[in-house]
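Only one protein chain is missing from this complex, and each of the others stays in its spot.
On to subunit A.
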Amino acid sequence: MSADQPTTTIASRRAEVAAALADVARTPGAAKPDPIVVADHVTRHFGGMTAVDVDHLEVQRGAITALIGPNGAGKTTLFNLLTGFDRPSTGEWTFEGRSLHGVAAARVARSGMVRTFQLTKALSRMTVIENMRLGAPDQPGERLVTALVPAMWRPREKAITEQAEELLERFKLDTKRDDFAGSLSGGQRKLLEMARALMSSPKMLMLDEPMAGVNPALTQSLLGHIESLRDEGTTVLFVEHDMHMVRHISDWVVVMAEGRIVAEGPPESVMQDQAVVDAYLGKHHDTDLGDDSLLSDEVTEQLEAEVRAEEDTRTEETR
């Protein structure tokens, strides 16, 4: 984010993305004009439980897409599948036109899709700057033989350190440069994890609940960072279950419930969607859909029946 004209760039960039998404249908699995990720028939079963059952999903390039839904909706599982941290039961998906099915997590990251974790994985016993350096790609010193000859990796190390210091400054962590990451607060760790992910200049950043456990002041700055990433052309997909955070910054919202995508649309309109209201408040607003103990056969059958009925009415409506 440049200091001189932050508001204009953000506004124009946001408007650009909004214009691109204006004609996209507000239905689950809608096709996007310029998708960076396209997923088809992705399912993941844990025993008899279906955690994720996504028929079709496209993520618009250069936009901030929020993936929301109540607890246990399968958001994180879908995230793990897309980033190679988990293997799907069925399904295919591509990132920038290349299939990522069965590709190992490290290679997914190297191809430009970098993720963070819901439970922050700052490497506690390493300093902040070492954490940052670890995020950089193409360091020849990370190969065993070249590691023994400092002359082979020192120049790259210097470049990496400069890049890391710039990012730390931007994320206001520069004063913590030489502290152990374990001594940072929860929110600062989230910032560090995000900054570390940016070391490889990813094309797409996947943030798993970036706001969880972060105090309100830091939340604002986190949101600002996410927006400025979009303005620099990075695609952002983030998981969140608090709708109000999402409304501020996202260009597009995908709503999941019980493993399926139940609604899609711009943040303003998606809130009005009946499926979303049901998912969040719904007929069972005092029932936690993520609570496994409640997923007895009877309840599941009852819920499935309701979903079927709902789908029927919706198809009638669209007709």
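In the analysis below, a contact is a pair of C-beta atoms (placed from the backbone, for glycine too) under 8 Å apart; a residue touches a chain by one contact, two chains touch by 3 or more; residues count from 1.
Note that in this section contacts and distances are computed from a predicted model.
Its record in UniProt calls the unshown chain "Branched-chain amino acid ABC transporter permease", which is the match among "protein-glutamate O-methyltransferase", "Aldehyde dehydrogenase family protein", "Nitric-oxide reductase large subunit" or "Branched-chain amino acid ABC transporter permease".
Contact with the chain not shown here comes from a single listed residue; of A:Arg110, A:Arg177, A:Lys203 or A:His248, that residue is A:Arg110. Touching the chain that is not shown, out of A:Ala197, A:Met256, A:Ala279 or A:Leu303: A:Ala197 (per the contact rule at the top). Of A:Glu142, A:Glu169, A:Asp242 or A:Glu304, it is A:Glu142 that touches the chain left out of the display. Across A:Glu92, A:Glu130 or A:Glu232, the single residue that touches the chain missing here is A:Glu130.
Contact residues of subunit A toward the unshown chain are 83, 85, 104-107, 109-110, 114-117, 121-126, 130, 133-135, 137, 139, 141-144, 147-148, 150, 153, 157, 180, 182-183, 196-197, 199-200.
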